[in-house]
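What you see is part of a larger complex, with each chain still in position.
When the chains are written out, they are named A and B in that same order, and each has its own residue count from 1.
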């Protein structure tokens, strides 16, 4: 259920955005151990006059493919968040040919009780819906 | 002033979105005791190629009417948040015919001083604008 909003310039193909979504989702599943079907990504195609960046940021030129990824999930350790960012960057390069210079990310963390999903009942032991059968044994984290 | 962003598929009617907005607002007023005129909702109509969900999530099929509601307000107890979620779900069914399987919600909580509204002056005793006269007696909460 972790919601991801992606803000990127107009002009990308649907296939590119599908690849970006798949790359992010694989990182979320691999690192945060979210369920495989727990993918909720919204892409916002922003016109040039609504995207206000500077041509150089942090000493690096900005390209047309700059994208801002706004993640939200339950609280994690700094190590997990760093691992997640690295996995997203790696996957975006492999799956969608996005160089790391084009990627900006921020994570909004929330308390576990701040989510509500489709009437599901979460097992407090595992953090997963009671109806799920493929919960990873070693983790109790969702969102 | 609690800001609500709603992400939903293209193809709904303005009337439907008005009903969704009214349903959410009534829950915010009833449960969080926000002022009656304190309604700030933004709807984002998302094209299919910008909405990346899986056809089945948490063992439930996703319908065309799936919507993701991103709430933001000051810190509340887990009980209040749960009550709010239930009220929104109930109201969405009653006012806008939205089944609970279509609703995803997340709440971003902030400190009280993280809001600024139209130059208003908030009474620290009540959390309400000093110009307001209909403050519920038993509560000191806004946002």
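Methods note: a residue touches a chain if its C-beta (ideal position, glycine included) is under 8 Å from a C-beta of that chain, and two chains touch if they have at least 3 such contacts.
Since the model is a prediction, treat every value here as computed from it, not as a measurement.
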- Homomeric complex, total chain copies (2 given): 3
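The criterion applied here is as follows: only the chains that are shown with their structure count from here on.
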- Item | Separation of mean Cα positions, chain B and chain A [Å, integer] | 23
- Mind listing the chain A positions that touch chain B in their complex? 1, 3, 5, 14, 17-18, 21, 25, 35, 37-45, 72, 108, 110-111, 113-120, 129, 131-132
- Item | Complex contact set, residues of chain B against chain A | 7, 44, 46, 49-54, 56-60, 68, 70, 78, 81-82, 85, 89, 100-109
